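The complex is shown incomplete by one protein chain, all other protein chains being positioned as in the whole.
Coming up: chain A.
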Amino acid sequence: MATDFWSSSHYKRWIVDRATLRQARSDDLQYVDNPEHLAFLNIFFANLISRLGRKLQLRQRVIATAIVFFRRFYVKNSYCETDPFIVAAACCYVAAKAEESPVHIKHVVSEARTLFGEYGIKTFPTDNSKLAEMEFYLVDELDCDLTVFHPYRTLMTLVGKGTSAASDTEVGEAEDGPRYWGTGEGKLELSEQAIQTSWFIINDTLRSELCLLYPPHLIAVAAIYLTLVFSTTTRAQIQASSAHPSSASSAPHAHPDPTRRSSRSASSSSKKHAQPPDLIGWMAGLNVSMSLVATIAQEIISLYALWDRYSEDAGAGEKGSLRHAHALRGSRAAKEAGSRSGSAEMSEARDEGAQGEVRITPMFLVQLLLHMRQKRMEDLSHPANGRPVAVNKMLERTQAAG
């Protein structure tokens, strides 16, 4: 919205460091056995907001904004002291308004009640005013910074589809000043399928805290990078171009190249369809820190590793994700089918995955949240016990678990 990212609140106030994120989770950490479970909550709530958003017929961009709002809210708040379900609903409601596609509050309340009911959440209020109150609190916690930049726009601009994707870009955003991530010279030419893959990867990054750590255009470049590596066709192109003698000999740029191939076609600006696109040269020509892009790519891969240990009905929250796309293609169909039965069972919190790992299910996380909340309440109601809370709680939990 604000056409200049660098002067936006997104850049100035809402890109935080890891220490801030650790601090944000410090209260929650007291109530979980395994800090990793909090990372699963990131996946769970992103999926939940996506599902709710789709029920409300929100565009992907609006859903992404809702998830970013949710992340920002939990930079300042703890899961154990809030009801993340009503926060999630409020995020959808506010994002819809902020992105100029408002939905009626009643609609949000009824859809949220139905959806959350599937997870055993029966306490979601029927009263509109509760959600309106939460909205107010949310807007306050967001410091009224309602403008969110997303990697989608960078992606579409980089692949030269900036205007055709207007339906999914915020009005007024289609145009901006000189691009800060690069010259745009030697435009990237990607197949529709590769663009789709990048788009899915960007959707997937919302399941992590990347949107709080890195500017969106870097996330977009990382997504493109991973697409180039994942996709067999683009990989073949990279190999073809690096085998090309002229491009291999002319490597004038000393960019730290994450692919560890030093090749840059000298004629990158004049190249046309006839020649295979010089993807590495294009990457190197971007005005971004390649080491940061590599870090982000690494984090995305870690997210996938984590996510593999999470079981949710594949058709539910993960539509529009790369993982889901793969599952549909059958590569993971068997695994998903195996875990689906597990997640359906309310009592069974964890089930054993194919590799013998502990698999995390939504039901487990819902139980975890309730437990955290309850323990926190107990702690708050008995503050004068004089004992360091963290240590004792840890002990108690171990005993309870044992």
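Side notes on the structure shown:
Rule of thumb we're sticking to: a contact is a pair of C-beta atoms (placed from the backbone, for glycine too) under 8 Å apart; a residue touches a chain by one contact, two chains touch by 3 or more; residues count from 1.
Simple rule for what comes next: contacts and distances are computed from a predicted model.
Between the listed names "Glutamyl-tRNA(Gln) amidotransferase subunit A, mitochondrial", "V-type proton ATPase subunit a", "Pkinase-domain-containing protein" or "ubiquitinyl hydrolase 1", the UniProt record for the complex's undisplayed chain reads "Pkinase-domain-containing protein". Here the missing chain is touched by one residue of A:146, A:229, A:290 or A:325, and it is A:146. Among A:98, A:155, A:283 or A:296, only A:98 touches the chain left out of the display. Although one chain is hidden here, its contacts on chain A can still be listed: residues 1-4, 7-9, 93-94, 97-98, 100, 102, 104-105, 128-129, 131-133, 135-136, 139-140, 143-147, 163, 166, 170-175.
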